[in-house]
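All protein chains but one are shown at their positions in the complex.
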Amino acid sequence: MGVMRMGFVHARVMNMEEAKDHYVNTLGFYPTHEEEGKLYLKGWDEWDHHSVILEEGGVGLVGHGYKVRREDDLAEIEKRAATFGATTERLPAGEHLEMGDVLRIHLPIGHYADFYATMTQVGNEVGYHNPDSFPWEARGIGAPHLDHALIVGDDMETTEKLFMDVLDFYPTERMLATMDEGAPLIATWLTAGNKSHDVAFLKGPDGKFHHMSFMLKDWAKVTDAADLIVHRDIPVDLAPTRHGITRGETCYFFDPSGNRNETFAGGYFAYPDRPVINWSMDQLGKGLDYYKREVTDSFLTVYT
Amino acid sequence: MGVMRMGFVHARVMNMEEAKDHYVNTLGFYPTHEEEGKLYLKGWDEWDHHSVILEEGGVGLVGHGYKVRREDDLAEIEKRAATFGATTERLPAGEHLEMGDVLRIHLPIGHYADFYATMTQVGNEVGYHNPDSFPWEARGIGAPHLDHALIVGDDMETTEKLFMDVLDFYPTERMLATMDEGAPLIATWLTAGNKSHDVAFLKGPDGKFHHMSFMLKDWAKVTDAADLIVHRDIPVDLAPTRHGITRGETCYFFDPSGNRNETFAGGYFAYPDRPVINWSMDQLGKGLDYYKREVTDSFLTVYT
Amino acid sequence: MGVMRMGFVHARVMNMEEAKDHYVNTLGFYPTHEEEGKLYLKGWDEWDHHSVILEEGGVGLVGHGYKVRREDDLAEIEKRAATFGATTERLPAGEHLEMGDVLRIHLPIGHYADFYATMTQVGNEVGYHNPDSFPWEARGIGAPHLDHALIVGDDMETTEKLFMDVLDFYPTERMLATMDEGAPLIATWLTAGNKSHDVAFLKGPDGKFHHMSFMLKDWAKVTDAADLIVHRDIPVDLAPTRHGITRGETCYFFDPSGNRNETFAGGYFAYPDRPVINWSMDQLGKGLDYYKREVTDSFLTVYT
Partner (left out) sequence: MGVMRMGFVHARVMNMEEAKDHYVNTLGFYPTHEEEGKLYLKGWDEWDHHSVILEEGGVGLVGHGYKVRREDDLAEIEKRAATFGATTERLPAGEHLEMGDVLRIHLPIGHYADFYATMTQVGNEVGYHNPDSFPWEARGIGAPHLDHALIVGDDMETTEKLFMDVLDFYPTERMLATMDEGAPLIATWLTAGNKSHDVAFLKGPDGKFHHMSFMLKDWAKVTDAADLIVHRDIPVDLAPTRHGITRGETCYFFDPSGNRNETFAGGYFAYPDRPVINWSMDQLGKGLDYYKREVTDSFLTVYT
């Protein structure tokens, strides 16, 4: 029950110089540490040391992490994971830069997830005394923080169950093959708190990555961001629209390595007693691109 | 640890017919039950039976409630309240319409708060299968849900401590008399989850009520709502602006009885490890009305 | 020199009952006159008797009209049209409902355009004394007024020249086959005043109609309108996006007969000394759908 949020995404990029330009100058994230082949970044409204790790060499997701409230939560999660039958391992404090003890759970879809209670706090960019609402020195889109990730793999049912039983996440929305009883689960949106989702999983090849998402203030910021994306001639995958699923406003585009980014706003406040919303695959168009009600070719085929 | 959200506000109104017209036709809430002298309402995006109770006779706050996740949470809170030294009482299921067992805590500021795990679910207005994002039949402002309340009383320190120690809320922002160590607490914004606040308390006369707040989708909806408020010649207290505190977009206006309403959008996602933001009273103007940076006369004087 | 604006569009619809529901309840136009097989409508912010005429039987454009400032302008335009070599005719006052004398010019693309100085004024819906900014009783999208039309035909060069020489319109933007000197004109956006366009012409089969466009206040209203369009399950042709051409925000959808409607916001203020913007066909995607930078299949193929 101690998971607070998705804390970081660790992704591979093909060319660090291009990637840095993208995440710093276009997305507006702040570099906090750079070393041979690795770059750590955070958004202006984040206080922990980093929420994005870029690693040179290839493309796709290396790993991702969730921050828990207390160190004790790690042991509790470890115990539950064992009961569930999931493989775990422990990484000692310091093995991850600026982080304390890490519990790693191997997910049944060729990905792992790291859990930690401690990361060096470096503070946000507006301070905590009579602060401004926005740091005007932010570059480009000026994205405040990492929001969530969409991760691809085959066994949706077990993955969802693991997040529910071991981690106390609950699903807010589900995509089912049909509305028939027992229809296969195609995708699930899961949250640990009150956001519409902290992570989502989509049925597909194990080990694949769909997108990492960055929260913007509102719809106007999503279209402002798209204006910049066009100006910099960045490939757009899903032009600004509304998701029927989560009701959030969205734009998908690709970083220079081909990893999909999302800028995201809106959504709703979720609670465990909120009835789960179910979608059927024949309405995926409405769920993905609410206005156009069509599925882009790439949504179910382009992963990294 | 079990409090999910502020679940309802129970307020007094002078004339039920006028109040009903305001909350139904202007705010866009849906009546779910009406009886002699009482009206129960909910927003279109709420699933519980009601989030606003209006009671004829006078003005101001009768009570307010928080929904907890599990029935067991009530006993845990009761125990902690006893340890804290707060007076509690139990109301059997059914004494509150459509609600289960209630634990009532008498706050040290002439208000009480009710806690409950069960309220009849009546469902939202868009359904849970391939839903629309907005119910176009909604009237007036079409406010989706109750967001929070600002409650007035004298002993801010004890009230904040009670919410932290007994209820596991944490403060996201605080207004202090000065930035000096040990300066008196003037106001505190507290959350049980990831919203910027579920409730706030402001130093003033015990038993008084500042406002109840309704969440809108975004800034454009706050100004649309204000267009309707002007059209219906409803008195505006704080014209649409941004709060420095919580960064949310806001408009204050009065219901026909003089109870202050707020329409609210934005804010941020809060977490327990987020450093608390401190404001000093000399910056109250910036905190309240970010653009104008002045305190309206009524903010610290007009309560119901 | 006397043309003020596009004053009306006269279109065919297959089923008047469905059409009326669409233009009144979805678009929010007000019926001002109904007779056997014909419906006259206006937007809430228009003062003339009508800006849309619907006629039962078929689909597409019957005609369209421009209002000139003074009766004398008709004679001047008639003279210039003769010099230009365009065929004209006169319709006596009253032949068009609630309109004065009409000068009809037959355009070289299988369409005609009517010019008139007089139409019965019926007033807007907010009045002229200390008015509100929006009529809250408006239905559906609540579109304030007709903005422009896009008309299809073969001879773009002569059509543009006619509007420039005879009517004192000037082009604000042009789509050319290539940027090479003398490249064929594919489309032209022409204005009589300071709007980014009052009419546009697109190369294609003579006598065809692309869309009629309704002005909304801003981007937020375009997406609100799209939320309603989805709710009513109306076919969307171009989901809300920005046009590179005119910079305006747009959504294309179809009325029940298949006539394309546009909701439109933004754009810029045009002046005769503003340099013309030229687009080349290889950038039509950016010009049409600025964020996606792709041409929808239907844009160059679906006309009525």
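Annotations for the structure displayed:
Chains: A, B and C, in written order; residue numbering restarts at 1 for each.
Simple rule for what comes next: a residue touches a chain if its C-beta (ideal position, glycine included) is under 8 Å from a C-beta of that chain, and two chains touch if they have at least 3 such contacts.
Since the structure is predicted, the reported quantities are computational estimates derived from the model, not experimental observations.
Considering the full assembly, C:4 is the residue among C:4, C:164 or C:302 that touches the omitted chain. If you put the hidden chain back, the residue from C:8, C:40, C:279 or C:303 that touches it is C:279. Looking at B:66, B:116, B:201 or B:290, the residue that reaches the missing chain in the full complex is B:290.
Here one chain is not drawn; of B:219, B:254 or B:303, the residue touching it is B:219.
Residues of subunit C in touch with the missing chain: 1, 4-5, 45, 47-48, 67, 69, 121, 123-124, 128-133, 144-145, 179, 193-195, 215, 217-220, 242, 244, 247, 265-266, 268-269, 271-280, 283, 286-287, 290. Listed by residue number, the positions of subunit A touching the unshown chain are 132-134, 136, 218, 220, 224, 227-228, 230-232. One chain of the complex is left out; on subunit B, the residues touching it are 219-220, 223, 226-227, 229-230, 236, 239-242, 251, 286, 289-293.
Definition applied: only the chains that are shown with their structure count from here on.
Using the mean of the Cα atoms as each chain's centre, the chain most removed from subunit C is B. Separating the centre of subunit B from that of subunit C, both taken as means of CA atoms, is a distance of 47 Å.
Computed from the mean C-alpha positions, the centre of subunit A lies at a distance of 30 Å from the centre of subunit B. Contact of a single residue of subunit B with at least two other chains is seen at positions 132-133, 218, 220.
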